[in-house]
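Note that this complex is displayed minus one protein chain, with the remaining chains in position.
Coming up: chain A.
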Amino acid sequence: MSTLAMHASDGLLDAPTSLLFGAVAVSGLAVATVRARRELDDRTAPLAGLVAAFVFAVQMLNFPVLPGVSGHLLGGALAAILVGPWTGALCVSVVLVVQALLFADGGLTALGANITNMALLGTAAGYLVAVALRRFATRSRAGLLAVAFTAALVNTVVAAGGFVVEYAIGGQGAVSLGGFAAALLGVHVLIGIGEGVITALTVGAVASARPDLVHLLRGAPVARELAR
């Protein structure tokens, strides 16, 4: 197995479970495609394309989290904060499809599970946290960075939780589910801290240059203040 593989391979989940989450992913993407139309216009569509390309690039940059263990950005919260939750889910999905088809990263039968975890669940959780904390994000630059960090941390841990659920339904191997869940969630708390830092830096940079383009700040009267 290559250490450059970043997403779940084929064979970790049994066929019925892979099929089930393939159906979940297709349904979720159908809804996201319809809803994303309302988030996309002549200004935001180019940004959304760039956000997907940026997520692809940053996913390549594994950072150390423990001796012998690395982590990388998932990008759902980052994309949702910048371009909206439905478009954000599509951004991460495009990245996962490109990785699976062009770079042999993330199994083809596991694609549904990978999209469900990283593009749908993680993005939704991260965006809900960002919206719940939105009043802090619009108040000050420090608030915006803290909200981006927190949303991204939650996004990472929830995406890992999605894989735990899939593994509980139809995982292969004979390891204890409790131990597996604890190890996977624990390491993804650490990865989530890295995800949080990257997301805060990126959202902060975009907000400095073009606060008007940050979806989470849309309609906020103080958006201009955040450009400082």
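Quick notes on this one:
One rule holds for everything that comes next: contacts are C-beta pairs under 8 Å (C-beta built on N, C-alpha and C of every residue); 3 or more make two chains touch, one makes a residue touch a chain; residues count from 1.
Operating definition for what follows: contacts and distances are computed from a predicted model.
Here one chain is missing from view; checked against "ABC transporter ATP-binding protein", "PDGLE domain-containing protein", "FAD-dependent monooxygenase" or "Transketolase central region", UniProt names that protein "PDGLE domain-containing protein".
Of the candidate positions A:50, A:146 or A:197, contact with the hidden chain is made by A:50. Annotation for chain A: contacts to the undisplayed chain at residues 1-12, 33, 36-38, 40-50, 52-58, 60-66, 68-72, 87, 90-91, 94-95, 97-105, 107-108, 160, 163, 167, 171-175, 180, 183-184, 187-188, 190-191, 206, 209-210, 213.
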